[in-house]
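All protein chains but one are shown at their positions in the complex.
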Amino acid sequence: MGKINIAVCVKPVPDPQYYDRVGIDPVKKTIMRNAVPTIINPVDKNAVEAALQIKESVGGTVTLFSMAPPMAEPEIRKMLAMGADEAYLISDRAFAGSDTLATSYIISSAIRHVSQKDGKQFDLVLCGSESADGATSQVSSQIGEWLSLPHLWNVFALSCDGSTFRVKTKIENGYSEWEGKLPAVLGVSYDINKPRFTPVMSIMKAKHKPYTILTFKDMPEIDEAYIGLKGSPTKAGELFEPHNGRSGQFLDGSVDEKVKGIIATLVAHGIAVREK
Amino acid sequence: MMEKKIWVYIEHHNGKVEPVSLELLSKATDIAGGYKDGASVEAVILGDDLQDALAELATSGANSIYAIENKCLKEYSPWTYVPVITQVVTKHKPDLFLFGATAMGNVVGPSVAARLKTGMAAHCIDLHINPQEQMVANVPAFGGKVISEILCPDNLPQMASTKPGIFEKKSFDQHEVKVIKEDISEVLEQIDLSKLKHITDVEVTPEGVGLNKAELVICGGFGVAVEKDWKHIRNLAQKLGAAVACTRPVVDSGLAKENQMIGTSGCSVKPKVYLGFGVSGATHHVCGMNTTGYVITVNRDKAANIFKYSDLCIVDDADKILASLDEAVK
Partner (left out) sequence: MEFTNEQVMLRDVVREFVKAEIAPHAAEWDEQDHCPDELFPKLGEMGLCGIFVPEEYGGAGLGHVERMIALEEISRYSGGLGIALMTHHLGVYAILRGGTEEQKKKYLPDLCAGKTIGGLAVTEPSGGSDFSGQQTSAVKNDKTWGINGRKCFITNSHNADVTVVCANTGKDEKGRNLLSTFIIEKGTAGFSAGRKEHKMGLRGSVTGELVLSNVKLPEEALLGVEGKGGRIAMESIGEVGRAGMTAICLGILRGCLEDAVKFAKERIVYGRPISKLQAIQLELAQIRIAYECANQLAYHAAGLKDAGKPATAAFSVAKYYSTENAVAASKRLIDLMGGYGVINEYAAGRYLRDALASIPSGGTSHIQQIIIAADTLANF
């Protein structure tokens, strides 16, 4: 069975634990994220773990791709410490403002670029199923389209050898089983595995693993028309906080009184309740 | 008269049209009025034997149905569906194209958008047409903490997806529907079917009443995520004909399934009444139930976030109230 080269796309996002701190700046009307730390999108770690498991079983390499600003380096290096072999940070002002179509175009171009530069084919591209902040869940499918490769999403079980893969994807009332030929693009879900902890010994090793920044100039084959704000067909309009217009009445009393209150309310709203 | 075309992608299963597709068709008929020259609401459906689905679509509000029948399309695969749909869109040039934000829609929609180099607003919670006749989608971000308007002003079709249960399904009388058959065999011939094969689907029948059909949803959270409490939740739901829902900690404890989870990465529900026990009300959960008619919640923490989004608030041990309520009801 052959070795395989795996590309894993990772995205630094504001830590979802603190989303209650996110708000809208009343003056600038932009997103405000007071002191919310940045981490790698949690389900992207599942993608890295899936890649590492494949590498451990059939051999190969794991290359990280991340489209992010330069300050993302420490978070990406953590994935190198987890076990990935090399990382590419795709970063340029020209990429700012990209929506999912432009983002998936840029990442696909970077994957193609590295593939050509290093003379190696990426047999598998893994992504997390959705990011915690935007959660469009579109990027993995769109990367599949830009690379003209078979692609599946919401994968929670995966096995592959050097040339074929078998996966299970979640559907509304159960799951689907698929089989296909590599190369392919897969968006994995959080229950595909439990990402390993990073032992402290790996941290120093990660310091010496290749970390390369790819700018717009480094990839002359990129078509400017498809990047940044200009290359983004979706545009953001107004931002607002979700509406909350509930009455919020508190019901006090004994347990019995509260239970009676619930029953009365259910009945008042048309729910049939038969009391003992 | 430059009538617009609003397309809705139809999902169907075993001859039945999925509720989300019918909800989208209803919404399409609503927003059609936002165009000064009106809009035709059109359904796009792929598959093998479409007879039953077509009969159901006759009272769905669609003016036309593009029926794409081919035995190669009997089972869904993005590898075949995406190029086929792209071809039909390129031919007919709709102005809007709406998808359910489902396992299928979340792949097919964005993939078609990528081929057409157009934009898609993902899992929006509302849609309208603005005075400039642009589609405006309201999309939650940061776990629902922020809602952003998304437009696609310069590319066509303007695309959007919505989760099941967000829009209301209207009932229509029998109306005139044009069925247009599309032959896409040429597109299929160019596809290497060996690259991706669908093997099988394994169905896991959901227990009890479906979340999207129930008038009452009983939701258990971290505060009742133990077997002894969950038994009461199940009992109550059975006695009251309610659907059982939960938050992430309950799924993690194995007491309920992921498809019963309400939240931005789970289901959205819009029942008449939501009754929550031991739910703290994290934003991402609230986002999935905030459009409920009436919200009753029980939590022992007076400062629990859920109380801000509730109509009737009870501060007490959720397990106690739950057990007593179960006792009191036949």
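Letters A and B mark the chains in the order given here, with residues in each chain numbered from 1 onward.
Here is the rule we use: a residue touches a chain if its C-beta (ideal position, glycine included) is under 8 Å from a C-beta of that chain, and two chains touch if they have at least 3 such contacts.
Computed from a predicted structure; not experimentally measured.
Touch with the chain that is not drawn comes from one residue among A:K29, A:K120 or A:K207, which is A:K207. Although one chain is not drawn, the whole complex shows that of A:K11, A:R33, A:K55 or A:R77 it is A:R77 that touches it. Seen across the whole complex, the unshown chain contacts chain A at 74, 77-78, 81, 197-201, 203-204, 206-207.
To be clear about the criterion, only the chains that are shown with their structure count from here on.
The part of chain B that touches chain A in the complex is made up of residues 78-79, 82, 102-104, 106-107, 109-111, 113-115, 117-123, 136, 140-155, 194-206, 215-216, 239-242, 258-259, 264-265, 272-273, 275, 282-284, 286-287, 290, 293-296, 298, 305, 307-316, 320-321, 324-325, 327-330. Touching chain B in their complex are the following residues of chain A: 14, 16, 19-20, 22-24, 31, 99-101, 104, 130, 132-138, 141-142, 144-146, 150-154, 169-181, 184, 191, 226, 232-244, 246-252, 255-256, 258-263, 265-266, 269-276.
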